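Please find one structure pasted underneath; my questions will follow.
With one protein chain withheld, the remaining protein chains of the complex are depicted in position.
Then we have chain A:
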Amino acid sequence: MTVKSKHVRIKGIKDGLVFLLDDKCPFEDLLSELRFKLEHSHQNILTGPIVHVDVKLGSRPVSEEEKDAVLDILRGQGNLLIRSVEALEDPSVVDSDALYMVSGMVRSGQVLHHQGNLLLLGDVNPGGTVTCSGDIYILGALRGMAHAGVEGNEEAIIAASLLSPTQLRIADIISRPPDEWETRESSMEFAYLTNGAMQIDKIHNMVKLRQGLNVFKGV
């Protein structure tokens, strides 16, 4: 059996070893490769005097059990002394207020999904879908389907320069726009939920809904 070293990289530093573990691959693959590497390679490095080890998990979200699983494998090698375990937090979790910007068109049959808040520079055409765990802001025409707060966030909103969707969804609430939407004056609007019902309002009224917003009051 040959394993290409893509998930686990071992680097030597002045006073020990650094294990760089890939944060994109499946966790199981990572464990098996780590096991394989410790058992089959670098024999002369991994046996002998005690070596200090730093483990870097990257930005993989790991539970305590998973962390232990990694450490158990390393502990199995008698001479490795674990000095530190470093795991960066998942960037999307750290910055949940950030607005992720995408440009382009979502055409019929295409799906744009984002974890967090989304700003789309472009149109969503009929048959196209935008889903998002947070808010959806569209600088363009929303003619397709938009689903904000897919994971159940009822506070999420959907705003668009031209709001004429085939369907709107926020959390579990589904709304078909009434036909008169199409002919309304074309000002920027947003959709939100109050008491489980979809409401539409002009964008400048968002302040009333979102108390925490930074409000510009003039100088």
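In the analysis below, a residue touches a chain if its C-beta (ideal position, glycine included) is under 8 Å from a C-beta of that chain, and two chains touch if they have at least 3 such contacts; residues count from 1.
Rule of thumb we're sticking to: contacts and distances are computed from a predicted model.
A chain of this complex does not appear here, and its UniProt-recorded name among "Septum site-determining protein MinD", "Hydrogenase", "ABC transporter permease" or "Nitrile hydratase subunit beta" is "Septum site-determining protein MinD". Note that of A:37, A:114, A:143 or A:169, the residue touching the chain absent from this view is A:143. Contact with the undisplayed chain is limited, among A:61, A:109 or A:152, to A:109. Counting over the whole complex, chain A has residues 105, 107-110, 123, 125-128, 141, 143 touching the chain that is not drawn.
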